[in-house]
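Yeah, one chain of the complex is gone here, protein chain that is, but the others are all in their spots.
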Amino acid sequence: MKLLYFAWLRQHIGRNEETLDVPDSIATVAQLIDWLIERGEGYRAAFADGTRVRVAINQHHVDRDARVRKFDEVAFFPPVTGG
Amino acid sequence: MKLLYFAWLRQHIGRNEETLDVPDSIATVAQLIDWLIERGEGYRAAFADGTRVRVAINQHHVDRDARVRKFDEVAFFPPVTGG
Amino acid sequence: MIKISIQREDFDIGREIALLRSEHKSVGAIVSFTGLVRDSSHGEPLITMTLEHYPGMTEREIMRIAENAHQRWNLDGLTVVHRIGELHPSEQIVLVLAASKHRNEAFEAAQFLMDYLKVRAPFWKMEKRATGEHWVDARSSDSDAAARWER
Partner (left out) sequence: MIKISIQREDFDIGREIALLRSEHKSVGAIVSFTGLVRDSSHGEPLITMTLEHYPGMTEREIMRIAENAHQRWNLDGLTVVHRIGELHPSEQIVLVLAASKHRNEAFEAAQFLMDYLKVRAPFWKMEKRATGEHWVDARSSDSDAAARWER
């Protein structure tokens, strides 16, 4: 699974993208976040306040209960502030 | 009294402005229009459909019951169509 | 900062925005409206559109609208440029600029200015088409647009 991080999530995690082998048991965005948090301090800091994290799958905004699949591009970012 | 005419009122009356000695008995815009209509065919045509004529006194929009005075500038014109 | 110009010459939106911004450094949002001469009217090609106005009253009436907008919204600048004389299809007729710290105030002020300019500012349009010269009729939809600000 290709994972992207933007803004302060990128800074906490220390990279803007990575490709990870995510276990088959991870079916939803919520489960993916819980699994990532176990990977270390940077992830824990990035996802500490879950209400401030938005998610996109294959470049579409999604909710926490959206399904994730092996070859998806999943992006994590703060609420957007363009314009 | 200085009278100004714009757009098709100007075309009917054949001039864009004139200064007229208006009798003291003419106290309101409505009376002024009735008095002008007596002055000839062009005026009659210009004011034939009173609902299509707007009036300004000293460059302020006014209604038919506004008072007119000897040294006022009174303008007659169709509903405006700028912009 | 209110700028009102009634002119025969064309205008340049980039230059007008630069002028407006030069007077106020902290502008966050600028909304513009540009009105253009269409290429047809009543199903006929338009040859020319001639704009007549009431000099003096035009500027005063637009100033009254602009001051009213300044009272309603927190604005950093307002510009109104309106052309007169003979114009051809696709030429620019009118430009309104509203600058504010917040985008909604700029949007509302620009829309308010156009809505009132349409029903208050003494301009009259005459169209020349193949069938002759025709004065443009005022539209009731314009009166309705202005009236909604009085609610």
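For reference, chains read A, B and C in written order, and residue numbers begin at 1 within each chain.
Here, contacts are C-beta pairs under 8 Å (C-beta built on N, C-alpha and C of every residue); 3 or more make two chains touch, one makes a residue touch a chain.
Please read all numbers here as calculations on a predicted model, not as lab measurements.
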Left-out chain, listing which of the shown chains it touches: A, C
Contact partner of the left-out chain, one of C:R21, C:R60, C:R120 or C:H134: C:R21
Of C:S40, C:N74 or C:S143, the residue in touch with the unshown chain: C:S40
In chain A, positions touching the absent partner: 4, 6-8, 56, 59, 61, 75, 77-83
Interface with the undisplayed chain - residues on chain C: 12-14, 17, 21, 25-36, 38-40, 89-90, 101, 103-104, 106-107, 110-111, 114, 145
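As a working rule, only the chains that are shown with their structure count from here on.
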Computed distance of Cα centres, chain C from chain A, in Å: 49
Mean-CA-position distance for chain C and chain B (Å): 26
Junction residues of chain A, two or more chains touched: none
